[in-house]
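Note that one protein chain of the assembly has been removed; the remaining protein chains are unaltered in position.
After this line comes chain A, so read on.
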């Protein structure tokens, strides 16, 4: 069954919105990812997130250099254009990307200006299975007390993220996806602390 551009993407959006307004809350897109019926070199949840947000008005960037096929596919489906890391509105990080290249991307990407903090990049990042038992403690708007989260991002990557969100309202907002169609969001307002150094 093919994806319904109107209703599936609306459902995906609402789930991501729910997770973005409640950082650490994992939402499942499984009902919608099941309908993606072609082969992709990214998670179905990653692809659906890109479909939900990208169009001709915004640009995207994919880190790895041998993903021309995926770049072409996303461009073809959304009319969004590929742009260099320091200009892209959306940055897609795939499972295969190295820690080094992600570190570099964190330091190069847009994080807004004080006048226009919304001119920042949104990251769609892939992780090994997400869960609410793990190494991260989250606090901030949208979280009642604290939230716990596990992702496959290393502590040095979280530090790199924390550096770019230090000067609030400047910052970057993350949508993290996994293989089973789960998503979790970490907006710039969330304070992410590592419980222990891995």
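Some observations on this one:
Just so it is clear, a contact is a pair of C-beta atoms (placed from the backbone, for glycine too) under 8 Å apart; a residue touches a chain by one contact, two chains touch by 3 or more; residues count from 1.
We adopt the following convention: contacts and distances are computed from a predicted model.
Per its UniProt record, the hidden chain corresponds to "Carbon-phosphorus lyase complex subunit PhnJ" from the list "Carbon-phosphorus lyase complex subunit PhnJ", "Peptide ABC transporter permease", "Sulfate adenylyltransferase subunit 2" or "Alpha-ketoacid dehydrogenase subunit beta". Per the touch definition above, the residue from A:58, A:71, A:94 or A:194 contacting the chain not shown is A:58.
Within the set A:5, A:69, A:107 or A:159, the residue that contacts the chain not displayed is A:5. Within the complete assembly, residues 5-7, 9-11, 13-14, 16-18, 20-22, 52-58, 113-118, 120, 122, 141-144, 168-169, 171, 173, 187-189 of chain A touch the chain that is not shown.
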